[in-house]
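Omission of a single protein chain aside, the complex is shown with its protein chains in their original locations.
The block that comes next holds subunit A.
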């Protein structure tokens, strides 16, 4: 009846996950009770859960990423403490538990923090920057988000019901095959990634179509803001790479569930095929994450330098070059496979070539700042901090791309330090910069600068105190994934790293305080102009937060830096502007399709993990029925009448006029 599920699945003998699970459960129940008692449920349902508005979906993505950042972060804290104390002792974590923690940490941070964070920002901003009303497929967008949430839910469920994979974040066979991992851990891993992977693919298709087919009038390719370009590149990579992950995990699951022999030791299975497939997805994945961050830095650096982005066209070229080359380097993840010196040399050189367009970008940002009027607001701090940090990470990456060096350093703490260096210094700093930069656009008030700067400095310093010791420990020969060790030389570095982790944690706490303080002071921090940073692209041309239809009429773009251009022209024409010809706007209706679909996907995923076959069928039928119901609806749009559009827009124009006249007076 319940497949493999019984009481032994609950880890009564392990206090840490159980207590953590209990706390989370109490917190969730508390929030739910509060929501229901206060009567917020109808609002949440109609305005957020069923929303197909790209801005709301973007916010929900970022919320999911933030919550999961705390979860993945607590895993990191546990690991750093374990390695600090586990010198010539077992430490405080049993080995199987430690193995689950590092697997969960990697899986969560990549799939449920970095991915939703950048997809959330892209969702929030790209349609605004393109000057359009929504993404290409709004309901599908909602489906994509909720499927991602399903994946996150399943991973967290593994904390208290059953176990998570102990195989590392990519579940390499044969360790992940049934004979070596008979429990449900790998199944939790694989199904949560399969389900959220579908969500990611859907988001990718949606954003590619949006950028390529839904630009406002006059928005030629070479007038698109840089963030739209990097979004395009990143989502092209999603569309090309995520099916590989889907296929690879499907093969692993077939091996585990039906006794197939893709990656087994017996009957001719080929383990290295898994490595090739998973990294053919995994390497582009790095660029899927970091390219949008590059786009954010481009926007931030040019806005806060008060200059157009230096070398815009070379930036576009660099972005697309990275997009293409990132697919040709995957083999550097296993130089030690034994493919031979020729193959290794080719992939080594290809890996180093990526540093060229990346270098172009760094120089472009520097030249954008050169001679500009730089304002060191919080987003700019993150951007400058990124440039310093990322250069270190990039250089150690080039070092690892030398096959002989890689033979010495692969699977060492040096490698761990390198990829944290690029992912934290690149993606996470970018995500935070974007968060601080676009927060006023999303919510209508700015974030507290003082706490923001504190958060930056603690995170920045904490990052270096944590990861420089790991580089050194790696050079001293410490390998990754160690539960405990007996080498005295490594110990001091592990202790320093743990201290760094504490500093990093203070940075995270500052960020939480920043949000709380800003919400309290929101009236003082209110952004009435819609353009708090004196921005250059179209998202600043509408009010903060934007109305559901984004723009009252389609903006007409005449050059690069669309909004900057408009402001300049408005000043020249002494603020005279024709009364726009408002028209009725058709917007997609809210739909519970995404949520219901994810509900059934959760049931199906859970049932598949525990081999509860009747429930699998139930979940599948439910998902199918949801789609039929969706396909059968007759009214998928509603109309906002022109008068309403006009009255909403009038307020915006009035405040904006004040802004432009004030700016004109200042100059």
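Observations, loosely collected:
Heads up, the rule we're going with is that contacts are C-beta pairs under 8 Å (C-beta built on N, C-alpha and C of every residue); 3 or more make two chains touch, one makes a residue touch a chain; residues count from 1.
Methods note: contacts and distances are computed from a predicted model.
The protein name that UniProt records for the chain not on display, among "Carbon-monoxide dehydrogenase large subunit", "FeMo cofactor biosynthesis protein NifB", "ABC-2 type transport system permease protein" or "Cytochrome bo(3) ubiquinol oxidase subunit 3", is "Cytochrome bo(3) ubiquinol oxidase subunit 3".
Of the listed residues A:228, A:251 or A:291, the one in contact with the hidden chain in the full complex is A:251.
Contact with the undisplayed chain is limited, among A:270, A:411 or A:658, to A:270.
Residue A:242 is the one among A:145, A:169, A:191 or A:242 that touches the chain not shown.
Per the touch definition above, the residue from A:45, A:172 or A:260 contacting the chain not shown is A:260.
Where subunit A meets the omitted chain, the residues involved are 132, 136-137, 201, 204-206, 208-209, 212-220, 222-223, 239-244, 246-248, 251, 254, 258-262, 264, 266-270, 273, 277, 313, 554, 557-559, 628, 631-632, 634, 636.
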